[in-house]
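First the structure, in the form of structure tokens, and then the observations on it.
All protein chains but one are shown at their positions in the complex.
A and B label the chains in the order they appear, each numbered from 1.
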Amino acid sequence: MTDFGFKLSKSSAVELDKVDTTLFERLCEASPDARICMNCGSCGATCTAGPYSGMSLRKVLLGLQRGQDVRPLLSGCMLCGKCTMVCPRGINTRNLILNLCRIYD
Amino acid sequence: MKENVVIIGGGIAGMEAARQLLLLGYHPIVVEQKDRLGGHVGQWHRLFPDMASAQDLIRGLGEEISDANIFLETKVNSINRLRDGYQVMLSNGVNVACRSLLVASGFQLFDAARKEEYGYGVYDHVITNSDLEAWFNGKPDVRIPEVPENVGFVHCVGSRDLKAGNLECSKVCCMTAVKQAIEIKEKFPSARVWCFYMDLRLFGKKYEDFYLGAQQEYGIQFVRGRVSEVGETADGRLQVKAEDTLTGKPLRVRLDLLVLMAGMACNPEMTRLARMARLDIDSDGFLKSLDNIRSINASNRPGIFFAGACTGPKTVPETLAEARAAALDIHRYLQKGL
Partner (left out) sequence: MIDRVASGFHPFVIPFVAGMVFVLGYCFIGIFRILLQLPAEDRKRFFISLVTPKTILKNIRDIFCDCLFHVKLWKRNRLLGYMHSSIAFGWFMLIVLGHIEVILFLPHRIRLFYYPIFFNFFVAEADSTIQGSLLFFLMDFFLLIILSGIALAMYKRIRSRIFGMRRTARPSLMNRIGLYSLWAIFPLRLLAESFTAHISGGSFLTIPANWVFRQFLGNDLNLLPTWWAYSIVLDVFMVVLPFSRYMHIPAEMMLIPLRNAGIRVRNARKGFAKVQVLSCPNCGVCIDACPMSVDKANIKDCTVYLTRQLRRKNERRIEEISDKCLLCGKCEAVCQVGVEGPALRIQLRSERKYALSPDYSCIPDPPPAESAGEGKVLYYAGCMSRLVPSVGRSVESVFRKAGIAYEWIDRDGGVCCGRPMYLAGRLEEAEAIVRKNEAQILGYGVGTLVVSCPICYKMFKEKYDLPGIRIVHYIDYMQELLDAGRLKASRSDLCYVYHDPCELGRGMGIYEEPRRLLGRIAAITESPKNRNESICCGGSLGSLTLSFAKREKMTRAALENLYDGKADAIATACPLCLATFSRYADRPVRDIAEIVDAQTVGTITKTEAI
């Protein structure tokens, strides 16, 4: 192959219209709250597991909508409920996490 | 004999409306709970976007309404419907009959202590926007260090927050934070200043200029993340935790001063008035205008009009414009009846 001095690599852009959001939609059925996150970041900042697993519910919800694997984030969650306490939108975060853990495939 | 118009609230809305009503040939009666006119603006220092003196504004308005009847430290005890107007009983014993009433009862600054995680009233160096303005006005405040190194501003304290009982945006805090951050930088050029925001809502005339200036000239840093808790390090410095949502990393910063941008909450006095005069309350808890496009000043009751932040958060120019509009509405209402 001719070396043109640059390579074509797969684009790192998210093809938003092609992302598989089935899991997110299923989560929304169980926890409609999942749709109302405004990405303020309170949950991630206060998260007890954050320093260990990088957990941030905001990232989990956004990641699901962008087709990312969020399992590593979720794995540290201790269900302590701090995110429920600080969420300005009043999302029932613990129930949402439990539902997500139930339906994840 | 000039016709009475009762204005409930002696803040800038009430003052400006009184001024206009005087010009239109009425006899405004301003009822103010506090011992001075001017409301919240009366305690402010400088006003964006012109950085004009709030004191000058109040002084000017005050001079122009010296012919109005002003009752300080007075509350409305009751409002009763008459055949073609209202009878307003005041706590000082005065009884006024009028055909038209203006509600300009304003807002209440959200009590920042209710956001317990921010530690207002617990930590030594946590203040509110209002405390900072008072300090700019010369009121000493031991919570503000002599030369703060690191200063943080928290946007949306008690606004856009279901837990604080207010889902709405308070509109002015973003711009106030930018303004106050600049003022802090002017006072303490060596300080590092961070603004923690959820969304920067800089919608008004020249607001974007302030944002640009804050970045360009003052080096103020904007962090997109809501502060979730404020702690204290073992050596007694404030430690703020937020998520930098743009990099997706939790971040911590040690501060010498934290300023909470307390938002606009419903005034309990307003709720009391609404019950008395059977005024409708909107879903956000503020008074309900007849509609939010053409008749912001009109209420569900004939002859009762609104001006200013009693119907929701407003900036100073908006409030003044609304007060003038309300004065005209009242004029038209009273003329029609003659």
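Methods note: contacts are C-beta pairs under 8 Å (C-beta built on N, C-alpha and C of every residue); 3 or more make two chains touch, one makes a residue touch a chain.
In this text the structure is predicted, and so the values were computed from the model without any measurement.
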item: Listed residues A:T21, A:T48 or A:Q68, member touching the removed chain; value: A:T48
item: Residue among B:A97, B:V122 or B:L246 touching the omitted chain; value: B:V122
item: Chain not shown: contacting residue from B:K75, B:R114, B:R237 or B:R301; value: B:R114
item: Missing-chain contacts mapped onto chain A; value: 33, 46, 48, 50-53, 71, 74-82, 84-86, 90, 92, 94-95, 98, 100-105
item: Footprint left on chain B by the chain that the document does not show; value: 114, 116-117, 119, 122-123, 162-165, 229-234, 239
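Everything below uses one rule, namely that only the chains that are shown with their structure count from here on.
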item: Averaged-CA centre spacing for the pair chain B and chain A, given as whole angstrom; value: 37
item: Chain B contact footprint on chain A (complex, rising order); value: 38-47, 50-51, 56, 58-59, 85-90
item: Chain B residues within the chain A interface of the complex; value: 117, 156, 160-164, 198, 224-229, 241-245, 248, 250-251
